[in-house]
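Worksheet for the structure shown next.
With one protein chain withheld, the remaining protein chains of the complex are depicted in position.
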Amino acid sequence: MTVPRDTKKIIAIQEELHSHLPSDPALRVRALESLLVEKGLLDSATVDRWIEVFSEQVGPKNGARVVARAWVDPAFRTRLLGDATSAVVEMGCPKLEANSLVAVENTPRQHNVVVCTLCSCYPWAVLGVPPTWYKSFEYRSRVVREPRVVLGEFGLELDDDVEIRVWDSTAEIRYMVLPERPPGTEHLEEEALAALVTRDAMVGTAKVAAPAAGN
Amino acid sequence: MTVPRDTKKIIAIQEELHSHLPSDPALRVRALESLLVEKGLLDSATVDRWIEVFSEQVGPKNGARVVARAWVDPAFRTRLLGDATSAVVEMGCPKLEANSLVAVENTPRQHNVVVCTLCSCYPWAVLGVPPTWYKSFEYRSRVVREPRVVLGEFGLELDDDVEIRVWDSTAEIRYMVLPERPPGTEHLEEEALAALVTRDAMVGTAKVAAPAAGN
Amino acid sequence: MDGVHDMGGMHGFGTVEPTHDKPLSRTSWRSRIFGIELSYTQPGGFNLDWMRHVLECMPPAAYLSSDYFDRWYWREAAILVNAGWASIDELTTGQAADRPAGAGDPMPPEAVSALLDQGVDSRRPDAGTPTFQPGDRVRARCHSPLGATRLPRYVRGHVGAIEALRGWHVLPDASAHGEERAEPLYCVRFLAGDLWDDAASPRDLVFADLWESYLEPC
Partner (left out) sequence: MDGVHDMGGMHGFGTVEPTHDKPLSRTSWRSRIFGIELSYTQPGGFNLDWMRHVLECMPPAAYLSSDYFDRWYWREAAILVNAGWASIDELTTGQAADRPAGAGDPMPPEAVSALLDQGVDSRRPDAGTPTFQPGDRVRARCHSPLGATRLPRYVRGHVGAIEALRGWHVLPDASAHGEERAEPLYCVRFLAGDLWDDAASPRDLVFADLWESYLEPC
């Protein structure tokens, strides 16, 4: 079927919807689901399945395993920085929208941070569903313009001579940050290293902290 | 006294006000008026006086008299187009914000229209308080980009070879349009002509219509 | 400031609805805030540039969803709180905890006539030779401070021609933040086709009044 895809018409439809439908999103979403099921366009069991998959299977633990592997295996690190898409599949991550994943590496002189100013593109395959702050207007508007101030709001203070590299996900290229391995972790195994790696460190709003003394 | 005038601080204050104060504007405005009176910063009789002035004394009738005079008096028309500020004071209009008024003249080949994209600047001295549509986001956003479509929404269709001149009131210069005198009005006196001139014609979203047959 | 108030050329807004507005009335809240704004004693004095900027600093969602005169309310409230002349509690209750020192007497009704006759005036005496002459080609700078400016985003980076010199006027970028500085002000003519790559009538014109520091030769 040919679907009309006209901007002026969609703007008018959106205005009409907003003036007619109830304000409570829970009500509207419930009605939408019933409607789609009745129309034969949706199987609610598939909705359940997606929720299950993103609760249990797809999340920042995937990315953390990738990072830890890159820290302990120089050959893997090279593959990850050269072709992250293949490298993460090798680690058992799903593909999803990450058919063009790029890993960008932090160094003592370069710090990377990822954003999507136009919507909220995010490397679901390795990090799962984005946190609310990543989708916030505050983050989307400000991190390309005053990255140091925004990182400071996350508690991350960078030296003035560290170059900040902001990656705006304007196309279907997805970015993940390969953070620096923290000092004092030379003795740790891959699994223990993975446990240190946070979601925020892979978006670039945090560094990976060294394990607390005594660990 | 020295008042702090810092943008970041004002943004924070605005956010705080919005999250604490009640949503009903009528309630808030009433509280503000009492508060200002109690603080010795406001005399409610002055508020009444301004409302009276703008209800009875300052409005598009002023501009209409100016337009009619320009139609019947070529010397006045020349003065108006050369120095509108003095010309309208000569006609008994107040000054208000119109210390730099500019009149722009419509011709069969040029049509002028006035907007303020950044807020809602408007020639109060000759036209009074702006209509809601002039202050609307729809008008402010669109008339600089698609003036023909917007004028069409007012029912004004211009020939393709008429040049549209949009005046964006970005400074303290105020604009009024001197519309074309409609055909069939050669016999009319100045006062009857003024009665034909509408506010919209002086903003540029309408032409002055000829009087209906039989008038 | 790159805010939602800078609306020229923005997409997503619908049809303009010509309105039939009610006249001002002594009792409506819209008329009251209108009259209050013209009457109340402002901290630091009446400063239109600051007033406009404070309004631009509203939370963007609130700016877009509130009534025009309600935006005036939020402006006045923020101006008072910023100066320490009112607190949120006072604004909520309408009851004053104290009076600002040195504010003087409020404006009396008799002062309205004088204001009608005099008005506000941003003109200042000439203080040098303007850089540009009518006919000169100029480019609007990519100037977007976190602060007041009257250089609309839709002309930034674009080329136009000086239509007229408007004389020397107070620069809003400075004045809003408490410093008075005058500059030559120019009316600049832009071709629609130079501003918009999708202009339906590229030979139409858009005029904006821009201060000298907003412009560079080209």
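Labels A, B and C are assigned to the chains in the order they are written; within every chain, residues are numbered from 1.
We take it that a residue touches a chain if its C-beta (ideal position, glycine included) is under 8 Å from a C-beta of that chain, and two chains touch if they have at least 3 such contacts.
Owing to the predicted nature of the structure, the values given are computational and were not obtained by experimental measurement.
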Chains shown that the absent chain touches, full complex: A, B, C
Touching the absent chain when the full complex is considered, from B:54, B:137 or B:175: B:137
Touch list for chain A against the chain that is not drawn: 1-11, 13-18, 20-22, 25-26, 28-43, 45-51, 53-55, 57-58, 94-100, 117-120, 125, 129, 131-133, 135-150, 153-154, 160, 163-173, 200, 205
Positions on chain C where the hidden chain makes contact: 1-4, 9-14, 56-61, 63-65, 141-146, 156-158, 196-198
Positions on chain B where the hidden chain makes contact: 7, 11-12, 15, 137
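Assume only the chains that are shown with their structure count from here on.
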Third chains touching both chain B and chain A: C
Core chain by centroid distance, with centroids computed from Cα atoms only: C
Interchain centroid distance [CA atoms averaged], chain A/chain B, Å: 49
Where chain C touches two or more other chains, by residue: 11-12, 14
